[in-house]
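Can you keep this structure in mind? I'll have questions shortly.
Missing here is one protein chain; the remaining ones are kept as they sit in the complex.
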Amino acid sequence: MGFFQTNLPYLLAGISTGGQYALIAIGYTMVYGILRLINFAHGDVFMCAALMVIYSASYLPLYISLPLAIVATGLLGFAIERVAYKPLRTAPRMSAMISAIGMSYLIQNLALYVTGGLTKYYPPVPFISDSIEIFGAMTKRVTVITPFVTLFLIIVLVSIIKYTKIGIAMRAVSRDFETAQLMGVKINSVISATFVIGSLLAAIGSTLFFSNYTGVTPTVGGMPGLKAFVAAVFGGIGSIPGAVIGAFIIGICENLIKGMGLTTFSDAFTFVLLIVVLMFMPTGLFGEKATDKV
Amino acid sequence: MEKEKKKDLIISLAVIAAVYAIVAVLEAVLPRTSMLFTVLKKGSIYALVAVSMNLLNGFTGLFSLGQAGFMLLGAYTYAIFTIPVEQRAAVYQYFDGGIIQFSLPVFLGIILAGVVAAFFAYLIGLPVLKLKSDYLAIATLGFAEIIRALFQWDKLGGLTNGSNLLRRFPVFKSTLFPMTVAGICIAIIVMLINSTYGRAFKAIRDDDVAAEAMGINLAHHKRLAFTISSFFAGISGALLAMFQTTVQAAQFKSAMTYEILLIVVIGGIGSVSGSVISSFLFIACSEWWLRFLDNADTYIGSFHVPLLRPGFRKVVFSIVIMAIVLLYQRGIMGDKEFSISGIRKKIAARKAAKAKKKEGTK
Partner (left out) sequence: MKKTIVLLAVLLVSVSLVFAGGSGESAGSKGSKVVKIGVYEPASGDNGAGGKQETLGIQYANYVTPTVNIGGTEYEVQLVIVDNESSNDKAVTAASELVSKGVSLVLGSYGSGVSIAAGDTFASAEVPAIGVTCTNPQVTLGNEWYYRICFLDPFQGTVLANYAKDSFGAKKAYALAKLGDDYSVGLCNYFIKAFEALGGTVVYETFPEGTSDFAAYVANAKKSGCDVFFSPVSIEAAALIIEQANTQGLSMPILAGDTWDSNVVLGAAKGTKVNVSVTTFFVEGSTDPQITSFVSGLKSYLASNATAMTNNGGNDEIAAVTAMGFDAYYTALEALKKAGSTKGADIQKVLPSVTYKGVSGDIAFDANGDAVRTVAYVKKVDNATGKWQFVSVQSVK
């Protein structure tokens, strides 16, 4: 009980950041599963969602601007796919990847230009931004809500993938792209749906993240994006449950490391964990064993 | 045929020598502080690291994102070992003058930079090169970040000066210095690519299972490519330290690796001349040509141009990059090299097409 008591603030922070990383990681893992593409721009979509809320909240009341921004982020994901990835579907993989990097730069620089370089602050969201006390540790309500919201969304997502038509189509496309096309699956719709779902989840994740840590800068999506991607790889790229579990593990370990006084290595530790796992399980915790065809 | 090849080689060398001569003349003529020289210096440094990354990604097919980490190692090694002994107390002011109390001459420092980077690459490669492409990328990226955290750790401050800048090490004044060093290194890489080792690398890139079946030792060659590429990345790190006159671990982020990757892919994976050309264009475009877009007080006649603000230059630059990526799907040079025989063939082909057209209309 003593360990639990002293480390409670760190565990709470860890669970909450883990949940936020999980919502971003799902976007990465879904896109990779279908297109074998690392969507570098995803972290910046996360940041954009926050900026959209901030700007629209100065004109509209929060209960309108928040859902509006979430929907707009989904559309943003759709637009990015159409503009930057669709034309390069037949190009070498490297080109698609730098198109993602280029898109990430473009979004960051646009955000820098529009905000003028100053940090913007997320409006406090009633109820979830309030401070509460848990077993003697003070934190914001959102840290406790996050894991539940995350789990709920994941259950919804997994049900969609298992039981709906579009979900089966997604699974088919990620298993074998060309055969699925031959079988009459509308590839463009499947891919667009993947991006939209990923972006919507990232937008919800950004609401949870920024109600907790309210500073929004153009590069704020970089580190969480990278960590979420590491979580996705860690759990086995292409596997949604893997990405989620990986994200929670990373979030919790990161904060426990800080609690132990090794603050210099809190970021680097995520990568150490990743490399150690990859040494023993080269395709991640829940990754698929790929066979080498000659 | 042999004679033609020899003639082409001599012409290529003459062209390269002419470029250096032109730069030497410009140095004497233009003011030393002109932006042209800044671009040439930075461009040649990035050209070297781009070619080294191309050796790994384009010629051997190993997708690695650790370049920034090796540049960091090279830059720090050079800085740590060449700071003059009298200056060490001032630079390492929070660490009582630091552990190292001797200093090496410049060339030895540069070579040592490459060697240290290559050594770390060898160690990292042992576990990591077994992984498949995207996993290799994220693992190398991870190592680069770990190295960066280590170099900022204040327990190692006696060696690395912790979070503080390293400075006062010898730097270069003339633009020809980085251009020459980069030129020599790139020439070595080109010779490597045209040797049996280079052919083995290309075989691994095209199909590594088949290459292994043909008797190529995969592990050995992969490690070789990784180590050599990191050696040159280390040297370019040392050159970057000399260009910036200060070194700090915080700047060698993964964003730097992404920039280099952009340069390599825009130039064309598998094309050395493509990497060199795109490196200069990239640096010129991002640092120099578009600077006027940042000036908020721009007028055309008496019309105040709207939208221009600090930050606009970067937006335009990103749009330019996206345009190039979308239009030139295989890079500017594709996988061909810039060569005199290539130009000769193109001229001949165009002549033949013109002749055919004339025939047709007759």
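Note that the chains are named A and B in the order they appear, and that numbering of residues resets to 1 at the start of each chain.
Note that a contact is a pair of C-beta atoms (placed from the backbone, for glycine too) under 8 Å apart; a residue touches a chain by one contact, two chains touch by 3 or more.
On a predicted model such as this, the values are computed, not experimentally measured, just so you know.
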Omitted-chain contact residue, chosen from A:Y10, A:Y85, A:F195 or A:F234: A:Y10
Residue among A:S199, A:T264 or A:T283 that touches the chain left out of view: A:T264
Touch criterion as defined above, residue of B:G43, B:G58 or B:G162 at the omitted chain: B:G162
In subunit B, positions touching the absent partner: 31-36, 38, 42, 87, 90, 93-94, 149, 152, 154, 162-165, 167-168, 171, 173, 243-246, 248-251, 253, 281, 284-285, 287-289, 291-292, 294, 310-311, 323, 327-328, 332
Chain not shown, touching residues in subunit A: 6, 9-10, 12-13, 17, 112, 116-119, 121, 131, 137-140, 209, 212-215, 217, 219-220, 222-223, 255, 258-259, 261, 263-264, 266-267
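The working rule: only the chains that are shown with their structure count from here on.
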Chain centre separation in whole Å, for subunit B relative to subunit A (CA means): 32
In the complex with subunit A, residue positions of subunit B that touch it: 57, 63, 127-128, 130-132, 134-135, 137-139, 141-143, 145-146, 148-150, 152-154, 209-210, 254-255, 258, 261-262, 265-266, 269, 309-312, 314-315, 317-319, 321-322, 325-326, 329-331
Subunit B partner contacts - residues on subunit A that touch it in the complex: 32, 36, 38, 40, 84, 87-88, 91-92, 94-95, 97-99, 101-106, 109-110, 112-113, 116-117, 222, 226, 229-230, 233, 237, 264-265, 267-268, 270-272, 274-275, 278-279, 282-284, 290, 292, 294
